[in-house]
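A single protein chain has been omitted from the complex, and every remaining protein chain is retained in its original position.
First chain written, first letter: the chains are A, B and C, and each begins at residue 1.
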């Protein structure tokens, strides 16, 4: 029960369903005095928005955020910021299929098992639509981090299916490079191929998975807590809260399983009076606490479960049947995932920024 | 601040340092009436204990738990259970090296950056020693889950360096198979090679990483919450709270990045009146809620950072130096990691079992 | 920071200011399957609403709640319920006085001290206006409690100034008795005098305090937790979160200070197979856990600080000045307070109902 809040001091609580009136976030813990307007939220909302390009779902949603509280005369007041994004594209649907059948790979069955009952319209609360208000909350967190410490958070697609981007230094990737193409891959040559692959998937009524890296630069050493609220743990949880994420790693990640300590340890050196490491296999976190090196995480995102092709499944009463998704879907969610991953990283980092302040050393 | 509690209803709070008087856990939220004694905790403590075999550190610790509260006449009372494990092997050490130098791969530098000051004896709170009381708490969670729902949690080592176990069905691995050898790998042939590899690492003054799978069977469909407290998110966080974990995946994990939706979706079928899937690429969780299929997670664990060989580093004041770990260390932490991973999975599942009960459908 | 959530399992998070766009509550933890519509919220909203009678402020607000999520086909889905109440009566105001002067008894100065800055329009977040969404949340809690356990919560005014109601048995007071007059006092004779006193206060440009009792019947024995989350402690906190509350007591309350143990202890007896007490000086809670007897609390509410008469104060820069509240205020908040107190009691009881369910004994 009650699993719709995230964070301790920078705390985001959300509500809303895919095809209900709208989604709401209450962002509690934003310090007073930050300049903020709805325009600050819109840039990332536009990056997450469905229908933004030919590689995403064609559902049309303006995703315009209304700030209902917590901002006065252009600045945050220290009181909670409520954000409302109404659902617009509620065209009349025929839900008879989805109402009585369990879509493979979706949460239809598990919601029924949990609640005995579900809002079946477009997945209800299990739809990725709920992430729109998270992205708005993330935009506030990003601004706070940037103004307080110069932190920058950039995500990008590094793999779709068998197409892997070549990225020499994750921490050097810029927002401009990412936004230069519609798949948000900083390797332009591979990006073109990725676009082709996604279009092929749409034609084949199929979908494809991938991975996305999310990188934060400018995070000072010392954020994160020793045991349960390690920065890696809170970031790991944050990424796993996102729909379709099946794996999360940071720094060298799963590659450490094949490595030796003598290769894997990063070497500390002193540079211009501060301490850093010559390499970053530790992904910016040691003992779960930021080291001052870039925070580098990578998420594995599964191929969209909704497919226009017929798939075998069962009805609520257990009879064999088939189902094909009607209408609009993303053949690959990676291009839009990037913004969600950035938002969740920002929310976690803002929380730990405030926690370290409380320690008296922020 | 204040990051030493985990869970909402089944809530574990810990304290303690590697070379201080001892470690303490307060386990809050254990329902009244569960039969419990210190012997119930000892089995897993013995599996985690240093010095248990030739492939682990030779530090000697009995790791005997004392229950200080919450149990009366052999049963839990519903009040919090405090567990104390005193540190025994506090031989007089020469800490001059570790006091002034930053060990590569360890949290020495980040603790200093965070707190301005640290308990440098054996890593203090950043040492994996703190996990002993987590294992004790996990033993309570396991017993609760087993008695209430027949849930079984079994972890095992599936990779050390380049040696990968062949495991046909993760959900079929038994505790007996795991405990049949000292590396806790259910593939006996590979286990032998793993033991050889670890001994080689010790001789070469090096260490090696690996992966461990943690599997829960018997979890009913419906545990986990829709958005932020998805079961995968809480389990993901739980695994990342463990020292040395650099990556976590469940079900098909990172392999989804290369797969198509038509391959990746598991097919629902009806069997003897209940619904399940024919395959388990979803690792027992859909939309972050348990599906009734086995929960299967995998963690990437880095090679031990402490090495007996000289490694370059810096002093607290930034001067170049070298450091070699004196004394005792694990050349590979995987054999002991298994028990920690099981404990954290148990704690998360117990929490969500109680949360689903509160929903009125547990 | 982040103090805008209340409850563990039945969890209410709010946002909103007095003269901003509106107020929002997210009610998390409502079990699936409860019949619910906006009409269920409106009855209590109308009881709390300004402008409802001649003894309240004449500010006009319809206070109509919109449910944005968590309800589908007339039933709760188990996902969070977002409630929006827009502010309507935002007539153009002259805020120059309140902007630069500190109103006595209000939070203007302390908000400035805390945040360095404040939304000065009508008190912003410190206004009692934020309680409208709490009342809506409370209406959900009341319905849940009533349907699950037959719990009834009734509040009433028992004192205004020197006028004290005669109430033989707090647990016998009915909603009908309370709603029979505009001061919500179940003693009709005293109610008439109270109305006269409030009208006199309005004429004298003054205000008056009072006390309100809030009573829950039907709460089973066993709710509440032993130490920090005692039912009395969570209820006590709940009442103190309400504006103007300066004191809270339960059962015999402050009168215990003058009593002896031999008089004060309630005697246990067995009636029709269950155990109860012959008297209820313990106000339905022993050791912080409900006893099955009615829960009886009483709150002391201060006289409205806003006065139409000139009061001495200082400006933000510390210069002496005077201030008189322009426009509309309640000469006595007690008649509207009753509903707020009921709402907070309901929210606490719903939370502990779910917590006891999680224990497996609900």
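Throughout what follows, contacts are C-beta pairs under 8 Å (C-beta built on N, C-alpha and C of every residue); 3 or more make two chains touch, one makes a residue touch a chain.
Computed from a prediction, not measured in an experiment: that's the story for all the values here.
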item: Chain not shown, its touching partners among those shown; value: A, B, C
item: Contact with the hidden chain (one of C:24, C:165, C:286 or C:345); value: C:286
item: Sole residue of B:124, B:186 or B:251 that reaches the chain not shown, by the stated touch rule; value: B:124
item: Residue numbers in chain B that touch the chain omitted from display; value: 1-5, 7-11, 13-17, 20-24, 26, 28-29, 31-33, 66-70, 72, 75, 77-82, 84, 114-119, 121, 124-125, 354
item: Residue ranges of chain C at the interface with the undisplayed chain; value: 1-6, 8, 14, 102, 104-107, 109-111, 113-116, 125-126, 130, 159-162, 201, 206-211, 220-230, 232-241, 243, 245-262, 264-270, 273-275, 282-283, 285-292, 300-307, 309, 311-314, 318-320, 355-356, 358-359, 361
item: For chain A, residues in touch with the removed chain; value: 8-9, 29, 31-32, 78-79, 226, 354-355, 357-362
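Definition applied: only the chains that are shown with their structure count from here on.
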item: Whole-Å separation of chain centres (CA-atom averages), chain A against chain B; value: 26
item: Whole-Å gap separating chain A and chain C, where each centre is the average of the chain's CA atoms; value: 39
item: Contacts with two or more other chains, residues of chain C listed in rising order; value: 8-9, 29, 31-32, 78-79, 354
